[in-house]
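Below you'll find the structure I mean.
And now, chain A:
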Amino acid sequence: MRMKLDRRTFLAGSSALAILPYVSFARAADRTNPIIALDTDIGNLDPGNRVGTTESNIIRSVCQTLVRFEPGKTSWTNDAAKEIKQISDTEFDFELNRGQMFTGGFGEMTADDVKYSFDRFIDGDKNGKKLTYADDMEALKAVEVTGKYTGKLILKHPSAALWLIGLCDASGAILSKKAVEQLGDKIATTLIGSGPMTLKEWRPKEQFVLAANPDYKGPYKPHFEELTGKIIPEHKTAFLSYQAKELDFTAFDADQLNTAKRLPDTKVIDIPGIDYTWIGINVEKGDLADLKVRQAIRWAIDVDAIIQGAYSGATSRAKTLLAPGLLGNWADAPLYTRDVAKAQALVAETGKTGLTFTFTCLNDATSLAVAQIAQANLAEIGITLTINAMDSGAYWALGADDASKDLELTLIPYTSKFDPSFQTQWFLASQIGLWNWQRWNSPEFDKLHQEGLETLDTAKREEIYINMQKLLDESASCIWITHGRNFFVDAAWLKPMFLPNGKDWQFEFFDKA
Partner candidate 1 sequence: MSGIFATLKRICSERDGRLGLAFTCLILMFALVGPLVSPDPNAIDIKARFAAPGLAHLLGTDNLGRDLLARTSVGTRYALTLAVIIVVISSIIGSLIGIIAGIVGSWIDRAVAAVFDIVNAFPPLILAFALIALYGNGSATFVLLVTVVFIPQFGRMARARAKTLRNLSFIEAERMLAVHPITIVVRHYLPNVAGPIIVLASMNLPVVIAFEASLSFLGFGVQPPKSSLGTLIKDGFISINQSWWPTVAAALVLAIATLGATLLGEALRRVIDPKSTRAR
Partner candidate 2 sequence: MAISLRNLSVNYSLQQGTAHALRGVSLDIEKGQMHGLVGESGSGKSTVAFALMGLLANNANVTSGTATIEGKSFDLTKRNATADLRGRGMAMIFQDPMLSLNPVFTIGTQLCEVLRRRTPGSDRKTQGAMAEDALAKVRLSNPGRRMNQYPHELSGGMRQRVVIAMALLSEPALLIADEPTTALDVTVEAQIMREIIGLRDRIGCAVLLITHSLGLVTEYCDAISVLYAGEKLESGTVRQVQRQPGHPYTRMLFDCEVPIDRERHADASQNRFTVIAGDLPDPRRRPPGCIFNARCDVSFEDCAVVSPGDYPVRNDDSHSARCLRLATP
């Protein structure tokens, strides 16, 4: 058994009061390397089995990918690859740079390593177990090695998504075959890469330290020697910690915006999100199967009040599934501004009275605020809502085992990726019983989705996705709330960098202002 209770920790504990608090602690002014906050700890550093964005951000900065996102953009340039040649819609040749060394003495990167890394997504891990993120590489059929540094990617079908959510992102990280085989199960906690940074230290639940990798051969040299990430689960705490100058950068919640704007030596960064939060209505459940009831609910719920009350008015309301800026955003989508008379009329048409529904949501403050506003709104048209707030574990468990069949109204927050197909897939008939909690079943929608996947022409895809959103709108199964907005406070001396969604941070591009 490994006990880490060292003498120092113990002494520190028992003499806590002996040393009084007047010794001032490390302040921003003394710092040359940034300390930032992350709300989630590292869960698993295996790129294919990662748990959340914390790991993908680390993986992208520690490992090389064939092509790397440019700073703050969804366009990419070569990184590990010296050249990528398109042979056809489904065939690509690649050639690696020479002399790209894995840290820890695992040698030079070869095409074998690329094949090995990507094959794990196709064939599963060493035990044949499917990787959690295997679907990111769904379109990839095989990797062929043609030389020490050259190889070929063969696709099942033409795919725009493979590059955006697969090869450029953490799933595309190129691992050392030797290292993975040698590490065995430790791959979950050890990350060997050849990228701009190295994971120098990780104290679970406390912090991790990324350091510049001196051996990195690629085009992007990190600007800081070290970057420390503190694990602070609550944004509120992280924000307070930032105010106390313990941190240089953190995300914060919308309701702190005014406070943030008043802080000295601080830049407030405000990035419109591409995620989507909506109230899903189960179209199979009891009275909700009646389209008019769903429409009445849509007219009754005051989304603008929700934006004010739950999001402090700091974000704008969503009209549709795909956020502005994404391919397929439906700019002319109808806006349902609260109309109690219309809602009451619709309810009257159905002849139903004493409607009672359950509103399921997560138990965080924002969700609860949304729920309580919806509750008050619907009470005015004679619909009683019972709020069922769940912790995240119980809530997301609804996605398994058809547990969602008893849901009625549900507040659902989903994250987005840059390809619209990633968003639309959750509304397919095949997802009923899994993540399609509206249980809305439209063969037409499903057909369009498949078409969208296999189409490469941007204009054509745009049209496909707008049509899909029109179908969703007609169903009145979704009341769109917001695409979210990401707020960060940032010490004046630091210049952070993220992809346009505001969620994917590019540690390798963090810089002095």
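Methods note: contacts are C-beta pairs under 8 Å (C-beta built on N, C-alpha and C of every residue); 3 or more make two chains touch, one makes a residue touch a chain; residues count from 1.
The candidates came about this way: all candidates are chains of the complex that A comes from, given by their letters.
What you see is a predicted model, and the numbers here were worked out from it, not measured in a lab.
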In-complex contact of chain A, chosen from 1 or 2: 1
Chain A to candidate 1 touching residues, read off their complex: 236, 239-240, 255-256, 259, 305, 308-310, 312, 363, 365, 368-369, 371-373, 375-376, 387-389, 391
